[in-house]
Structures are given as structure tokens and as C-alpha cells.
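A single protein chain has been removed from this complex, and every other one stays in its place.
Think of it as A and B in the order they're written, each chain with its own count starting at 1.
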Amino acid sequence: MSKLVGAVAVAGGGVAGIQSAIDLASSGLKVYLIEKGTSIGGKMAQLDKTFPTLDCSMCTLSPKLAEVARHPNIELLTYSEIVGIEGEAGDFTVKVKKKARYVDPEKCTACELCISKCPVKVPDEYNEGQGVRKAIYLAFPQAVPRVFTIDAEHCIYLTKGKCGNCAKVCENDAINYEDRDEEVELNVGSVILSPGFTPFDASQLEQFRLDHPNVITSLQFERQLSSSGPFEGHVTLADGSHPKRIAWIQCVGSRSPEIGRANCSSVCCMYATKEAMVAMEHDPGLETTIFNIDVRAFGKGFEEFYQKAKNEKGIRFIRSRPSGVEVDPLTNQLSLKYEVEANGINQEEFDMVVLSIGLSPSESSQQLAEISNVELDDLGFIKTEIDSPMETSRPGIFVCGAVQAPKDIPDTVADASGAASKASSLLASERGTLITDKENPPEKAIGDEVRTGVVVCRCGINIGSIVDVPAVVEYAKTLPGVVFAKEEVYACSSDSLAGISDLIKEHDLNRVVVASCTPRTHEPLFQDTLIEAGLNPYLFELANIREHCSWVHQNEKEKATRKARDIVRMSTARVNLTQPLYTEKIQFDNDALVLGGGIAGMTAALDIADKGFHVTLVEKEPELGGLLRTYTRLQDGRRTSEVIEPLIQRVESHDNITVFKDTELIELEGSMGNFNGHLKGDNVDEEIGFGVAVIATGANELIPDGYFSYGEYPNIVTQSQLEPMMDTGVDAKTVVFIQCAGGRNDERPYCSRACCTVAMKNAILLKESDPDRNVYVLYRDVRTFGKWEELYTRARELGVVFMRYTDTLEPEVTDRTVSVIDHLLGVNFEINYDLLVLSAPMVTPDTNEILAPLFKVPLDANRFFLEAHIKLKPVEFATDGVFLCGTAQAPKLVDEAVSQASAAASRACTILTRDYLETIGNVSVVDPELCIGCGRCTLVCPFNAPELKEIVVETEEIIYTTKKSEINPTICKGCGSCAPECPTSAITPRHFTGPQIMAVIKAYGEGIQ
Amino acid sequence: MRRVVKTSPRNNIYQENVYRTGTNDIWNCLTCNLCYDGCPQGVNYSEFIKEVRDKMDSSHEVHKGVFTTLSELMSELNESRTSLNETGNADSKIGYYPGCLDFHDMFFNLDVDFKSIADSSLKLLEHLDMNPRIMQMKCCGHDQLWQGDKETFDKLKEQNTNLIKDSGIETLVTSCAECYRTLSQDYDLPVEVVHISQLLKDADLGVDSGVKVTYHDACRLGRHMGEYDAPRNVLTGAGAEVTEMQHNKSESWCCGVSSMMNCDDKSKALRKARLDEAKATSAEVLITTCPKCLAHLTCMKDEQESTEQYDYDIKDLTVFLAEQMGEK
Partner (left out) sequence: MSEFEPDILTFCCNWCSYAGADLAGVSRLQYPTNSRVVRVMCSSRIEPTFILEALREGTDGILVTGCHIGDCHYIEGNVHTDERMKEMVDALEHLGLAGRLHLEWVSAAEGKKFQETITEFVEKIRTLGPSPLKHKGGEE
């Protein structure tokens, strides 16, 4: 490679692109995040809740949107498309077409005046065509960037030269009808493709009657459930009433080779279950039915969620796939015809039918693939290999998310971090070359006298037409500490910001209140202004008189004005007590520890080491390789040794990796940046220091003693025992597989995710090596999710016989026979087997119980490690500086373990690449004299920031040893949860101190009439 | 307090009354009366402190915890009450006042069931064939009085006094040392105020527990009220083996916190000394008669990562007795 450029282009601003961008930008690389739509956020922004925890999707996503918007190393190019990629790994030229927005992003303050005056109504894409938006619009309320766009296709001015209302009302002169598309060239070292998926277009399957108003897609249903959706969260029929009976039809556009969509879409079973559950929460009398082929609840917590839905919530799961939706020509009533197992055909009426549409590669992603010159697979997804799931066929171009295969949010996020890791490894030498640190003027001393300035914003007519702004300004002048007050038309416009900076100097202000809109979007902007004027950013307070006042009290001008005065008084009371706060820079150890030398651990170690950091890799067994050593082949037909051996060799010969085998971590102290551990093995007794740790300790295959006569007869084996047998040839005419042997039961209620795919692979191998051999698979649900559905199809084509059993009617095994009831026919079958193979679930090693308390990280109910957030932080713990990947987190396939391993490395490197650790300003601090060392703070802090440290207290007569709490400022997130817990009020959450909040409460009290 | 903080009562009295310079030391005093007990001149320093504090602005000195605010609000609110939403036997001439036990349960966040003190007290009274009326009173105002907020105290006192007078009871039983001191010394009540240990001292509880215990004198019941024997007699009567700590009765040490003020590492030194003394007795249970002593001692004993292990239980007298009765 001749040249390397320290920048990366990320194509697609959904959750995948967002995660890649944040990881890369936080590792010292310049990022261009290119998004086709007007806002980043992708499909996740449209979701109401996420399975299996029913978290609010927007709540978890929007902080990430804000992070992207704020990140100094990310340049956001929305409403833009890649039109060309030239060059090679390390040095690409990416051509981007920036579409004309007709709104100047520098001038638009998103005040929304234009919306009310725009006469054009367009079906709202955000709500999937349910409801309307205007021709000038913001994609959704939390959109990033907060800049309006004119939809040129529908704008009357742009199409017919008439109207021009928006330009007339815009007080900031932001409308520019002369705006034209422009093309820019970006020089980057790597490209990440993350364009996501497109929901399958169900209108092409006429039998499902999407033309009927009460047949909707699952994404439309999702919008209906959302309280920000078209019906404010109430599921609504075309006539405005609410349905009593809703049916979901699964696999619309999935598992359908006849229409070219052979893959399983991986997420539909769970989202349908979630949608049914949430809908029933809204309307407890609702009857919900999910028609499915198999319920594919394969991910972490999914099976438990499914069981809860079925057994506790009363959601009906019917194992049948209606061929279409019937509509009564006279009454327009919807009904479904379906097969009842061994019991003929049933027809049932429903008020609403939801089509669970699959995830398809989008047309634009196909074009992007073409422009990028990367190979696609048969299904149109971008092609990758099992052991390199983020690498496309073109070096330097990486892929993540649903464009690679249908997948859910956590897998997408892991992929995204993984792709970032790959790009970051490639460009490791160029870290920091294309980013610049901003120089700020020195801070002025603020003195003891409070000198507060108040700026009250009219926000055009948004505030000004409701709240009597001049009266609020006059009132503000009377408040304690206020030395100056004025109004602005738009406080956030660039000339006003410069004006605030001048005011600070002119009036020697040392506190500033801006009364305008929400701090959640505008606080950073004003804080920057303070910094530029030499004031500490914490000496600022936003009084929200728009979102919380003028907009919600439009018909009560007088009361709104009174409220605005109260809000300004409360904000001023608070700002008067604020103090400058500073971040702290702390030196740290930028070595890494990786625990576990399986494929996940080795991949993580290599990904970190490739970026130039030293890694200590610890494996408790005498050899590297982990669980994969016990399997011989991958699903793509390659031998596992082809993957494992080169990996072991690279790890063992890597300059930056020290390997300890036969070794365990037995002691640990410290926290992110400064961990100290004790390694102990037969020949090892060593203290090591490290800054971050990756837990990749894996899982084991359950020894299924007591299940299906395992251990009683020699011809009953597990999958991992079968695999080496196949190398020498299996001498068995009839082979029977039993799935879920020891899994999905009371003791182990989870699904082990990988076993169906593994069984399918082995069934095919057995059948291929001897086509006359009888192979039976006895299953509960076939969960060959995503692209692996093709293995299931192939197995059936090869003549493998599939028979379903249920947990209440399990197959019975003797030394030579298996008897099972076939549910389709309702007949008892007896199979004479030569070899019985049990698919036993993955279980956790006993060491989890030792490691979890050592790292102060939690385990889940099934004793796997529990990540910080099941959707958006799949490889992180709440404890900073500790990461996880692979089967330590949950059972998974090889490609998923690799993706997670790279992701964990990427997240770890966002720390290791720093020059120092930097605290936030508003951390909590402990007054050591008041602290009595009770330790309650350590119990409430989920991040383990407070730590009890031993100290000797000397009083006049009594000297004693005790412990006192110390809050680690590098870990503290400033939530303040610990403060109310402290019995002696020894803890002060900075910037939200007791006196500050009390002052606000007192100021509130002054307004009580 | 000399044990943990350099302080001189004489100096403070001079600064306050003679030189008129004032001193912040006023807020350090635990008002435990240990100095009074040993003073050859019989100077009641605690009373001095109480008077001085009332004249001072306490707002910056007192750690205004939730209990203080609760009492203040209670003094303003006609319908407020402390604990137990039960009336008991409304016709009884005996009243039982549980004090702030419910609030302790809400806000102390300790592994202690404070309300069980009330339940146990009622059980013991029942055993004595007393079926009391449960007094729906407000906070007695003890902390306000000693924090120098006489205004709030007077309001509480007036409201409680009226309530007691209207109730028609003749005897008021408390299970809390502070309530006992306050209601009998700082109130002016036409009824007899007794601490529950005084009713139980000669009673036959019908148990012979054999448990080895030690007894911590709460300042308010001990030195303030001179009641050292009743709790010990009850314990001995119930068959418990009472082993004394090094400092006991009139020389007993404070738990370290008074009127919910000044809990810090100095006061913890006292607590530590007290817990160590109890440990040295090798008693199985440390008994006290003040819910706050119970709270503060338990708080230290139950630390998350204690540097010292204390294997004994800490219990209120009534709870211990009721448990023994239950076990027989």
C-alpha cells in the first residue's frame, strides 16, 4: 500500500453506520457519515419498542444520534449518496452527490414556521404512509441534523413556480429555491457499507390483500403502536374503531424461494411477538394470533420472551402459514384459512391482519454494491465469509448490518463495531492525522459576585406570539444576580450567538441564562458560545420556554407568560449557584487483557494487537482454539482447522501478543485504565497491569446426561462427538437427530441458537456421503435463521426427514428405537436407528461465577455474562473498560462470535487509542470527612464508580481503620443516584448539587400564588 | 466528645456567655450528659447547649436531613401523625406512643424492622394485660428541641399535649428513650409518662432465655432520666445473662449521633469504640432502648465492606423480649 488516509467513509446512517462512525471517530479517525435520507437514524428510529425487553427504541437511539451530531471527528452528509468509489485499500476517492435541500442548513433553526404555511400534504414516510407531512419537512421530531428539507418532487414552487410561502415566512432567510445538487469528492482510507435493508414489498403478493385498509405491514403496525405515530399509540382500523382480533402472518417475503426470497429474515418472529404483546398492553382485551412456520426465538432472551408471550400473555401461536387473506365481498370482513395439524382446515375472522414482512436487500444497496464493486450472494446480500463476516470481496471495503444478512439490532451493532475495527486496523498508523483539536481561549476568573445575563428568545413567533417576551425580559432584570437582560428573535442564529459572546465581555457576565428551547438539542451550542467567550460551559442554563411552555399553552397567553417568568426565575436561581467544572485528564495503561483463547478471544486479541496495543491473552486450557476445536467443519463446508490453525499461528507469532496457556486470572483490582491482575497457572505466577479487558471465556456443549437415554447406550452421541466420527466415515444406515436435548426446558429455558444450523450441516454431510442413508431430524422448531435457511432447504431436498415433537410429547428412546408422534399426521412412528445424535445446548463454564464478581459484572439468569444493553451495547458491560464477546455472552455461530470479537476490540480501542482518560465535569464527589464508609453508594451505582478504600482515621483519642468511599471520576456518569442514598449527605453530584436544586425549588415556591 | 474532638465545655460557656464571641463547637456536642455526670460543679452543659442553639441560626450548621424536615412539616399539618395507622383500644386509660418508627423504616435503609419495636411493645403490654390506646401523635419534637428549633418544638408540643389531654389517658407508655425524655421532661403533661422497661421490670414474662446479652444505655434513658436498672432487670428477669461493657450505666458511651446531626468519621469513632466494647463482652446480642442507637450501631455493624466483624445481633429491648417469648 503506497498511501494511507486516516479517514473512513461510512455509507448509511442507520444504527449500523452510526455505531461504526462513533467507534472510528472515537479512535482518532476522521469519519464521513453519508446518509441517503434527510436524517440519520434508519429503521430503528421508526420502531416503537424493542424485543425482548420492550425498551423504548427512540429513548435508546436518540442519545446516539446526538452523539454523532456533536462528535468533532464526524462529518455528517445527509441527503447524500455515494456515486463512485475509485482507488484501493488505504486510499479511496469517494464521490458523493449531495442532493439539493433548498434550505440553508447554516440558517435553518428548525423553528417550524414554514410547516404551517406549506399547503402541500405528502404521505408521511416516517409513518409508513399513514398520515401526512408537508413538502417542507423534518423526517421526524428527533431528526439529526435538525434542518428542514424541501421535497422537490412535491413542492409547488419548485414544480410550478407558484406559492413560495416558506420563503415568505422564514425570518432567517434560510429558503433557497436556487439550491442545486452538488458533487463532492472525499479522500478516505477505507469504506464501510451499512445501507441496511428494505422492508419486503408485500403489495406484489396480491393474495395477502395489502390493498385492504385493514391489512397492514408490520412496520405500519409498529408506527401505529408508537405514541408518536399516526394514532398516538392506539391501533386503529380504517373506520376509526379499534380492532378486537388481530392476526400476524409470518414469513411474508421470507422463506419463500418461489419469489426469490429464500432466506429467513431472522427478526420477524420476535417483532411480531413484541407487537402483539405491546398491543395487548394498550388494550388488554385484544385477541392476538401469530401464524408461523416455526417460531424462531433464537437470540438471547428470545425463547423466554416467546414462552412468556404464549403462556402468560395468552398470545396464540398457530403453526400454519395461511396462503392468503380472504375478504368477504359483501361485508369486507377479513378472514384467514389455515391448516390445523392433523385436523383439517379452519377459517377464522379477524379485524386486522398484519403482514410480517421480511428484510430484503434494497435497490439502492444493490447499486451501492455495484459502485463499490463488491460481490453479492445469491440472495442479493453482500457476500462475506464465516471467519471474516465484515470483509467484502474488495480489500479496504467493509460491511455491516442487514445488508450482509437479515439480522437484529444487537448483531447489527456488533457488526458495525466489528467493521470499524477492521477499518481502524488498516489505518492504525494514520490515527490522529486528519482530526484537529479545537483551541479555546483561556477562561476568565469569575469572582464572587454573581453577574448573570438573561437572553429571552422569541424564536420567531414560536415563543413570541404566545409569551409576552418583553415582559419576561423586564421581569428577568428584577431577579437576584441578574445584571443584564435582553430579547433576541433567534437566540441560536449565528449573529445572536456572536452577540451573546459580546454581551459576556461588555457586561462582564459570569453566568448566562438563555430562555428559549430544550437543552437536549441546544445546550451544547450555547455552551460553545460561552467557551469561546472565556466562560466555563457549566455557568450556563437553558430555560425551556418553548417545548415546555409556548408550544403547549398556545391558547393561554397570559398563563404561559406567567409560566415563562417562573421558568426564567427558576433557571436563574440555579445558574447563580453553578460553579465552573473541569474535566480531569488521567494517565492510564493502554495494554489489554483478553480472557479466553477460542475464536472470539483470538480474534479480539488480534484486532487489538493489529492496532498497535499490547495484549495479554489468557487461556485456561493447554491449547488455544476453544470450543471450535471439538467441531470439524463449518457450515460452508470448510474444515474448522482451516480457520483455527492460521489464527493460532498469527496469535502466537504476533509481536504485540503474549499468550499464557493453562493459566487463569485469580485476582483483580483497579478499574478502567488501571487494572492489576494476578495470573496463575502450573508454570505461571505473574502480576499484570492493563487498561481494558475482554471476556471471551466461551461456553461448553452440555453433556446431556439423563436426556434421551444419553450415556446408556454407546450409539447415542452429541453433535460434537459426531463430527470427528464423520471424518472416518459413519457406519450407520439410519441416523436420528434429536434437537433441544437438554435445552428449552425449565432448567435451561434458553434456545442455544446454533444447534439447528449445526444439525442441518451434519445431516447434509451424512446424506451426501451416503444418499441411501436415512436421516431423521426430530425438532421442536427449526431455527435456521437468516441465510442458513438455505441449509434447511438443502437438507429437505436431499431427503432428510423432519418430524416435529413438543416439550410435552418428547420422543422415547430405547437402545435401538426412537418413537415419536408425527404432528402433521397424528401418528406414532417408531424409527430403528443405528446412530442417535443429540443436539445439546451450550452451557456456561463454572469459571463465570468466579470471573463475574472479580470484574464486578453481572451474569444473566442462564449464567451467561450480561451485557450493558441488550440492543445497543452488545459487547460492553456497564463497568467501564470491560468488554465481552463470543459464546460468553450467549450461544452463537462462528461468524457471529467473530463479529462480536472484532466489535469488542473496536470498543476497547476507543479507550486504548486515547492519550489520557478524561472525566466528565459533572461527576459526583465524596466529602471524606462526612463519609462513614457504610458502602450504600457502592450498592446503587451500576457502574461501580464508588469504591471503598481503607483509611486510618485519627481523632483526639481514638484511632481506627475504616473504609471510605471514593468515586472514580473516570467511571462516574454523573447520574447522581448515589447522593440520595448517602446517610450523611457526603456525596455531591456536581452541577446537580442539593443547594442548586433546593434553590430551584425555592424559586418555584416564590411563584406560588 | 473529648474522645474524638478537642472541645472544652468551660471554654464554650465562656465564649458564649462571657466573651460573647460565640463558637461553632456548640454544634459538635452530643448532649449525652457524660460531662454533666462527671462535673464536680454540677454544670448541666447539655441544657446550656440547648438554650444557646435556640438562639443561633441553625440553618447552616444542622445537617437538615429528611427527619428534620418531616418534623417541621408535621408541626404545620393538622392531619399528620408519626406511625401506626391503628387506634388500639380507644377507651383505654393507657396510651402507647410508638414514635417515628415508620419513618425510620422508610428512610433509614437498614436491615432493621423498626416497626417491630411497636409490634413487640404491644405484645408485651398485652402480656401485662394492658390493652392500650395507640396514640396518633405527631413527632415528639426531640430533635427540633436539641437542634435549636424551639419554635417547631413548641408547636409539636402544643398539638401533642392537646391530643393527649383530649384522649383521656392517664398513663403514656413509650418504647423510645428520646420520646420518654422529651415527653416527661420537656412537656408539661397531666399524665404519667413511663418507658416500657419500667412497666416490665417486675413482670413475669414466662421465659428463661439464657441468651448472653449486653446492654447499651441510651443517653436519654440513662443519664438524662437516670433509668439504668429497669432494662437490666427486665433482661435478667427474662433469663438473659447480662454482661456489662467496659463503660456502662452512668459512664456509658454514646452511639455517636445526637438528634440526627453530625454523623461523620468522628462520631463513627465513638460507634466503633462502642461496638468494640460490646464485642469484648462476647455477648450474642447487644440490646438498646433507643431506635436511633439501634439505627446508628446497626449502620456501622452492617457496612458493606467492614474492616471489623461484629458477630452479635443488635436489637431493641422489646423486640428481644418478644422474640424470646415467641420462642418458648
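In this section, contacts are C-beta pairs under 8 Å (C-beta built on N, C-alpha and C of every residue); 3 or more make two chains touch, one makes a residue touch a chain.
Keep in mind the model is a prediction, meaning the values are calculated, not measured.
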Chains in view that touch the one left out, judged over the entire complex: A, B
Listed residues A:Val235, A:Met390, A:Ala560 or A:Ala795, member touching the removed chain: A:Ala560
Given A:Glu232, A:Glu349, A:Glu830 or A:Asp915, the one touching the chain that is not displayed: A:Glu232
Residue among A:Leu809, A:Ala861 or A:Ile1001 touching the omitted chain: A:Ile1001
Selected from B:Glu72, B:Asp143, B:Glu178 or B:Glu277 as touching the chain missing from the view: B:Glu72
Hidden partner interface residues of chain B, rising order: 64-66, 69-70, 72-74, 76-83, 102-103, 106-107
Hidden partner interface residues of chain A, rising order: 48, 53-60, 62-63, 141-142, 226-228, 232-233, 518-520, 544, 546-549, 551-556, 559-560, 562-563, 566-567, 570, 868-869, 878, 922, 940, 942-943, 973-977, 979-981, 989, 992, 994, 997-998, 1000-1002, 1004-1005, 1007-1009
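The working rule: only the chains that are shown with their structure count from here on.
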CA centroid of chain A to CA centroid of chain B, Å: 54
Touching residues (chain side chain B, partner chain A) in the complex: 2-6, 63, 65, 108-109, 263-270, 272-273, 299-300, 302-307
Contact set on chain A toward chain B in their complex: 928-936, 938-939, 948, 950, 953, 955-958, 960-964, 981, 983-986
